[in-house]
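Let me begin by presenting the structure, written as structure tokens, before commenting on it.
For this view, one protein chain was removed and the others were kept in their places.
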Amino acid sequence: MSITPNVLATRYATKEMVAIFDPINKIINERKFWITILKLQQKAGLPITDGDIKAYEQVIEKVELASIDKREIKTRHDVKARIEEFNALSGVEKIHIGLTSRDLTENIEVIQIKAGLELIEYRVLQTLFLLGEKISKYEKTYMVGRSHNVAAQVTTLGKRFASCAEELLFAHTALKELIVRLPLRGIKGPVGTSQDALDAMGKDFTNLEESIADDYGFENTWASVGQIYPRSVDFEVVSKLLQIASAPSSMATTIRLMAGSGLVSEGFKAGQVGSSAMPHKKNSRSSERINGMMVLLRGYNTMASDLAGDQWNEGDVSCSVVRRVVIPDTFYVLDGLLHTFMTILQEFGVFEEKIKAELDEQLPLLATTKLLMECVKAGMGREVAHQIIKKHSTTTAPSELFAAIGSEKEFPLSLEQMNRLIQNPSDFAGLSVEQANKVKDMIKLQINGKLSKVELTDLR
Amino acid sequence: MSITPNVLATRYATKEMVAIFDPINKIINERKFWITILKLQQKAGLPITDGDIKAYEQVIEKVELASIDKREIKTRHDVKARIEEFNALSGVEKIHIGLTSRDLTENIEVIQIKAGLELIEYRVLQTLFLLGEKISKYEKTYMVGRSHNVAAQVTTLGKRFASCAEELLFAHTALKELIVRLPLRGIKGPVGTSQDALDAMGKDFTNLEESIADDYGFENTWASVGQIYPRSVDFEVVSKLLQIASAPSSMATTIRLMAGSGLVSEGFKAGQVGSSAMPHKKNSRSSERINGMMVLLRGYNTMASDLAGDQWNEGDVSCSVVRRVVIPDTFYVLDGLLHTFMTILQEFGVFEEKIKAELDEQLPLLATTKLLMECVKAGMGREVAHQIIKKHSTTTAPSELFAAIGSEKEFPLSLEQMNRLIQNPSDFAGLSVEQANKVKDMIKLQINGKLSKVELTDLR
Amino acid sequence: MSITPNVLATRYATKEMVAIFDPINKIINERKFWITILKLQQKAGLPITDGDIKAYEQVIEKVELASIDKREIKTRHDVKARIEEFNALSGVEKIHIGLTSRDLTENIEVIQIKAGLELIEYRVLQTLFLLGEKISKYEKTYMVGRSHNVAAQVTTLGKRFASCAEELLFAHTALKELIVRLPLRGIKGPVGTSQDALDAMGKDFTNLEESIADDYGFENTWASVGQIYPRSVDFEVVSKLLQIASAPSSMATTIRLMAGSGLVSEGFKAGQVGSSAMPHKKNSRSSERINGMMVLLRGYNTMASDLAGDQWNEGDVSCSVVRRVVIPDTFYVLDGLLHTFMTILQEFGVFEEKIKAELDEQLPLLATTKLLMECVKAGMGREVAHQIIKKHSTTTAPSELFAAIGSEKEFPLSLEQMNRLIQNPSDFAGLSVEQANKVKDMIKLQINGKLSKVELTDLR
Partner (left out) sequence: MSITPNVLATRYATKEMVAIFDPINKIINERKFWITILKLQQKAGLPITDGDIKAYEQVIEKVELASIDKREIKTRHDVKARIEEFNALSGVEKIHIGLTSRDLTENIEVIQIKAGLELIEYRVLQTLFLLGEKISKYEKTYMVGRSHNVAAQVTTLGKRFASCAEELLFAHTALKELIVRLPLRGIKGPVGTSQDALDAMGKDFTNLEESIADDYGFENTWASVGQIYPRSVDFEVVSKLLQIASAPSSMATTIRLMAGSGLVSEGFKAGQVGSSAMPHKKNSRSSERINGMMVLLRGYNTMASDLAGDQWNEGDVSCSVVRRVVIPDTFYVLDGLLHTFMTILQEFGVFEEKIKAELDEQLPLLATTKLLMECVKAGMGREVAHQIIKKHSTTTAPSELFAAIGSEKEFPLSLEQMNRLIQNPSDFAGLSVEQANKVKDMIKLQINGKLSKVELTDLR
């Protein structure tokens, strides 16, 4: 029997994200955390020698998971197993004084979460950069806009990317707010009163929490918690990650729809010319995957919501197995989703002739609201005009629509007037170009020199 | 057969919240919105007379749901029905020019959402005020703190309320950020290009969007959307409401646990004395209800997450039936939850003798980590000390614990030393008082003179 | 302020379903339940006169919600309020002896659930009947089958309906199993031991539970529960309802996709001819609504899952507010969903020319797997053949495909052979007709004379 791998980490997440939650890296981080505290405790007068610290430092990177596992089976306690291992390796027994398990794990985990959020923030910037390129490239690619999945009015492909980008920008702001606010849990002991740390370190204790927060880049530390920090914070994290995925997911759905009509392909071969060729790969597998990843995020969101508001007294480990799964897996999924989306954006291509053919076919129909406007300007009642236009637009093929409407006696526009109306598709595209440019400017403001091109990270 | 009422609106939500989503109020708001636009269109030169506007204004409040329903059955379109009704009442036919249905509904709904969020923000302040009172009142009520639902260390009841308050404060900050950011949808037409509004109003159009945003207190308006604004915004709203509910929900769970041990009651009769009497109402029905409401919020959160990232092209009405339920119902539930929680806070009482009796019984056991510290200070290895203490604390009743430990030959503390250690429970409560006071200050900063007492709103 | 109605009951559910959960009907049912027990208690020798029973019977239908509400505000207990009202109306004080609140509500609610399930089972049969009609009608409507939303192979529209029907049939079986199994809760008292009922009735008690179960058509009664029956049963109910909705929901999605390509319409006017006319109503609003309703069901499913496995000891009312919402609302939604789906099935129409045009265009492409088969039969290696065909099918327009492939030297089939292959679309449709007929037979077996046509129930 092989080792069952975490399929999300091994198939979809980038190596940077996998590194953040890597089991060995986590243990190394814990050891560094212990040593940080050890040094501060030494200053506070606890009987800790330079030799003790050095002994620990020399074995920081000696991580043997099998040995730790063996200890855990014996102690039935994971943190205890890791303490014993580190002590055994160093030959000293000084770490973890004044701490409870959660003083270690709660802090390490929120440090991982912060790192994960920061990496995601970077991925969002990368994605916005690529969206910006698409907005420019397809600025004037006029096409059929659809509501209810049927032709409604003219839009541009650039605007479609712009709408995606603006939704993502909104989530990006929310993400940045959270990163700034996210608090360190601090050294609070088994019921949150910091009793043990006080006993161990006396008045120096407060400085300790501040020093750690500074070291790890946190602006806030909780003032009053129990054994654990409130799980509504985990929920905010997970729900924020879902929010970020929403814009790419909707765009992926739209790509699947467009590909179904032969308008675009998520995977264009280099050098291939869109106007005359068929896609080398017509199945929108990557877009489908994004929609699937969105489903995963919704489930992790359910799990995280189930921990929020369910704390008993000062807390326990009923959340433990959940967080072991939800926290890394949510980050793996979103990271993989953004990576997949960036691949799509880089390989995306259009079949211009198909797009144009569809637009030409539908244009008379798309002009109906413009006709309505012209009728009102010409003095006809809005509802009367609406009725006439509706009658024909729902019973006549687009190509014969104008003739049919023109045959109505009281209709104020001539066939010629109507045909002149649809001469230029851009006349029907409203502010789509201006809107897209506005979003491009918003993207620039966020990128602000941080990126000049995007190279995709390797998957693990 | 009676009218089936919305049970959340009629049983749990306050009348202020019900008013925000009241069906008649919504229609009135729509009519005001139409008239606002009518006036701006008049300025822009559309053929609209003062008489037209007046005719509409005179019938704003004449709302007959039955008549509108009858129209909807005929047209199979809800907005169309409301347009026709308003036109029929006024005898004019000028509203909704240059608009699509969603130009009306998307804006009205986000205006409702903003009002709902602002009311919730006020409810959170009220709740924080009451929590502040409890923190003060129970500042020195020392009690058994529990991890894994078993006695762990000493804490105070004041700190328990403080931890709840700080979790709520964190969510409160997140809520305020969202309120500031929340954008108006704007007049974007069926595919988001604003084509129809441009046709109707020409260059004056941009001013129109700005004017509306100003009127309704929005700092932002979407630049590029489709027929609908992105549903990830609705998800952020719903998930934020769930986050706010988390602190009260965890506190409610803890109250249920404490009440089960006879320590507190969520419903104390006025004049009743906690120390000698039993609760007049022992069942924590209100706390149970809060936990139930949390379950509802989780379900609405699932629904909202299912709309996020699922937009087809420029949008459709597949989200319509969902939002009809999720948006008002989530607000009703959270409003009712906070109202219930405030009632609990106002009627909450403690059985001091029971709390003290439990603490006295457990104190020797709770002192074990302190013993551990003292051993380390006295030069004993941490793991050795841990082993001795653990051996006895898991096999001896708390009252006989010190004698048992003292009997171990190498143990460095005498029985007398141990008994002296537990003389004063406050010595075991760490920073619980200081932490609680810190949170009280954070609350004051938020209240900042806005509230001097809390009176509960009537339910509907 | 108007009464806020339950939007699901008033807009979407049929009057039969609304009646099952109607608040007044529920009270009437409770009263009948009390009287049933009263009569059995009389037999068992309790001091109950015929006059007492008659006094109650005369006021069964006198339900004034306002009066009961007033009592509830005073007692803070809903069942107590209804007892007092019934006693006051009758002038007797004999009901509810030996019962606790949950002995009433748990049974009444499972009786409602059973009625709801049975109505849904009937709706499923109605839906299957209509699906059967569509399977027949479109048995030979050959069309492009799609995987990944792009043309893949030939199928029939009849088969699409058959696949929907078979998925529904599978859920139907599961539903019937549940209806048979569903147990009555019985008269178990506050902790489930039936202590109070025993005290009140002695040895006759067991007969009582059996009699009630018989009366209400239950085959099973719980042997050992607490104050409440296990909430995993509610979860099974809700998840079953979601399962039933799945087939219509997937079909609705497919209709939205087909309508987007102009192939079908969910709303055809009577007398309209599909081949030459455009749809009178092109927006698939009803199909979109079904997809939206599916989202609601997913959320209620989350809520129900949150109650399962969360019972404290013998139970409490933390589930109460949840069940007030989830149970009726889930039934309203699914009832409305099936009603909407049946409307679609009745008004559904196709644009045959469009369907044929699409098929003709894609046929050479759809024949590729058949080409592959023929190559293998002609002795070519499968992977080699696959490579040649793939090369051209992904770079050449369908109409020029055969020529391109034929130009490959080692390719074993001539252009003529290839063209002959696609002469008849039915040659590419595999077993679609046979499969559809098989499903039609399965439907017949379930209907089995119970329905000869379907008339839609009025909405409330």
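By written order: A, B and C. Residues from 1 in each chain.
What we mean here is this: a residue touches a chain if its C-beta (ideal position, glycine included) is under 8 Å from a C-beta of that chain, and two chains touch if they have at least 3 such contacts.
What you are looking at is a predicted structure, and each value in this text was computed from that prediction instead of being measured.
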Touching the hidden chain in the complete assembly: which of C:Leu125, C:Val191, C:Ala404 or C:Ile447 does that? C:Val191
For a quick check of understanding: of C:Leu178, C:Ile405, C:Met418 or C:Leu459, which residue touches the chain that isn't displayed? C:Leu178
Quick one: which of C:Asn29, C:Gln153 or C:Thr340 touches the chain that's been left out? C:Gln153
Of the residues B:Arg31, B:Lys240, B:Arg256 or B:Arg460, I need the one that contacts the missing chain. B:Arg256
Absent-chain interface as seen on subunit A, which is shown: 1-12, 15, 18-19, 21-25, 65, 76, 256, 283-285, 288-289, 291-293, 295-296, 298-303, 306-307, 312, 316-322, 324-326, 328-329, 460
Subunit B residues touching the omitted chain (full complex): 146-150, 256-257, 259-262, 277-285, 288, 302, 306, 393-397
It is residues of subunit C that touch the chain not shown, namely 47, 84, 87, 93-94, 96-98, 100, 145-149, 152-155, 159-160, 162-163, 165-167, 170-171, 173-174, 177-178, 181, 183, 189-196, 198-200, 222-227, 230-233, 235-236, 239, 242-243, 245-250, 253-254, 257, 291, 294, 297-298, 301-302, 305-306, 308-317, 369-370, 372-374, 376, 379, 381-383, 428-432, 435-436, 438-439, 442
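In the analysis below, only the chains that are shown with their structure count from here on.
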The chain whose C-alpha centroid lies farthest from that of subunit A is chain C
Averaged over CA atoms, how far is the centre of subunit A from the centre of subunit C? Could you give it in whole Å? 34
So what's the Cα centroid distance for subunit A and subunit B, whole Å? 25
Could you list the positions in subunit A whose residues touch two or more of the other chains? 146-149, 257, 302, 306
